[in-house]
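Complex shown without one protein chain; remaining protein chains in place.
Chain naming follows the written order as A and B, and within any one chain the residues start at number 1.
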Amino acid sequence: MSQVPRKEHHAAHHFDDAVQERDAALLGMWLFIGQELLFFGGLAVLYIVMRLQHPGAFVEGSGHLSWKLGGLNTAFLVVSSMTLGLAIRSAKRDEAGKIVPFLGATFLLALSFLVVKGFEYSEKIHHGLVPGKWFSAIGADPSLHVFFGMYFATTGLHALHVLIGMGLLVWLMLRARRGHFHSGYQTPLDLVNLYWHTVELIWIFLFPALYLVS
Amino acid sequence: MESVKTQSLKYYFAVAASILVLVAAALAVHATMKGPVASALTLGLAGLQAVVVVLFSMGLRKEKGFNRLIFVASLMFLGFFIILTLADVLTRGDVAKDEEFNFSIKSPVKPLTGSNHTIDGHPPRHEGRAP
Partner (left out) sequence: MSHHPDPNASYLESPAGFWPWLKSWLFTLDHKRIGILYFLGIVFSFGLGGFFAMVIRIELLRPHGLMLTHTQYNQVFTLHGAVMVFLFIIPSIPATIGNFVLPLLLGAKDVAFPRLNLLSFYIYLLGAVLAIFSLFSGAVDTGWTFYTPYSTQTGTAVISMTLAAFVLGFSSILTGINFIVTIHKLRAPGMGWFRIPLFAWATYATSIIQILATPVLAITLVLLILERTLGLGIFDPALGGDPVLFQHFFWFYSHPAVYIMILPAMGVMSEIITTHAQKDIFGYRFVAFSSIAIAVISFLVWGHHMYVSGQSLYANMIFSVLTLLVAIPSAIKVFNWVATLYGGHIHWRVPFLYAMGFIFLFLIGGFTGIILALLSLDVHLHDTYFIVAHFHYVMVGGTVMAFVGALHHWWPKMFGRMYSENWARVAFVLVFLGFNLTFFVQFILGSKGMPRRYHNYLDQFQPLHAFSTFGSWVLGLGFIVMTVYLIHSAFRGKKAPANPWESRTLEWQTASPPTTGNFEGTPTVTGGPYDYPRAGAAAGRNGRPE
């Protein structure tokens, strides 16, 4: 492994020191996570109300989803969170050569998640199990389209967050290659880590809420 | 340069493994049980997974007090949202119950008939409504 050059970090001019800068960044990120929770929280409220109003549709709709593929995707996200944590560990231990491989593994796992999601989507679209305006499947419950409206809205917004996370991972890999991260500085890694765990957190609830209804 | 203190590799494996065990437990519940209890259990297990992620992966266990407060406060406001919305939705009365189904005006769902009683391998769980 070629030696990665180490680039020292200097705090921006309006901060007293690097500690203050790091604390400010983490505080900002926690606030951002707070707003993410309320954003997806809106979907949670919607889910609760819709499930109360159309219980049969959720049971029937959930039967159309594959818990195997959903479970596989859960595993992808859980392991990707672990590899991202290991990337930070490597930075803290000054093992610069390991940061990019761990970030790359995280990226590939996120990509696998989206690929599986893509297969699921195309299968549902093929059977006409899509939101109301294009819904064309046969069903026992007349509100079945509401379940698939919820399914596509929630998983679609979540997939968008995964996509954004992948963009952030690429940015981190580019910076890591230039030696930006080491025992003296890992703030961007920590911020993306918090974001990525939030994405994982949301999926943890989406999986039983959509795939495991009976 | 001196390294910063880090967790052992075991720590990361243990966190991921415990989440996956909880996921497996939820799948087991799904395979063996039915009804609202099963849903409550699977969502409860998801809650436990979330606690593991928040406390150990995101490190809220060791975070500064105010950062913890932000997280808790966000959940609290979400709780207000859920409770007050349900205060309306659950006490609205039975306008819809006498209808054929809730607000059924133009459902795009094609009703089941004798000739199309299975949909991509999943048997229907209800009797179809009269066409």
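The definition used in the following text is that a residue touches a chain if its C-beta (ideal position, glycine included) is under 8 Å from a C-beta of that chain, and two chains touch if they have at least 3 such contacts.
All of these numbers come straight from a predicted model, not from anything done at the bench.
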Next on the checklist: Can you say which of B:V21, B:V37, B:V51 or B:A73 touches the chain missing from this structure?
Outcome noted: B:A73
Checklist outcome for this item: Logged for chain A, residues touching the omitted partner chain are 12-15, 20, 23-24, 27-28, 31-32, 34-36, 38-43, 45-46, 49-50, 53-54, 130-135, 142-143, 145-146, 149-150, 152-153, 157
Item to check | Interface with the undisplayed chain - residues on chain B | outcome: 66, 73-74, 77, 80-81, 84-85, 87-93, 101-108
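To be clear about the criterion, only the chains that are shown with their structure count from here on.
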Item to check | Centre distance in Å when chain A and chain B are each reduced to the mean of their C-alpha atoms | outcome: 16
Item to check | Touch list for chain A against partner chain B, complex | outcome: 6, 23, 26-27, 30-31, 33-35, 37-38, 41-42, 44-45, 48-49, 52-54, 56, 59-60, 63-64, 67, 71, 74-75, 78-79, 81-82, 85-86, 89, 92-94, 127, 132-133, 135-145, 182-184, 193-194, 197-198, 200-201, 204-205, 207-209, 212-214
Item to check | Residues on chain B engaged by chain A in the complex (per definition of touch) | outcome: 1-7, 9, 12-13, 15-16, 19-20, 23, 26-27, 29-30, 33-35, 38-39, 42-43, 45-46, 49-50, 53-54, 57-58, 63-64, 66-67, 70-71, 73-75, 77-78, 81-82, 85-86, 89-90, 96, 100-102, 104, 107-112, 116, 119-120, 122, 124-129
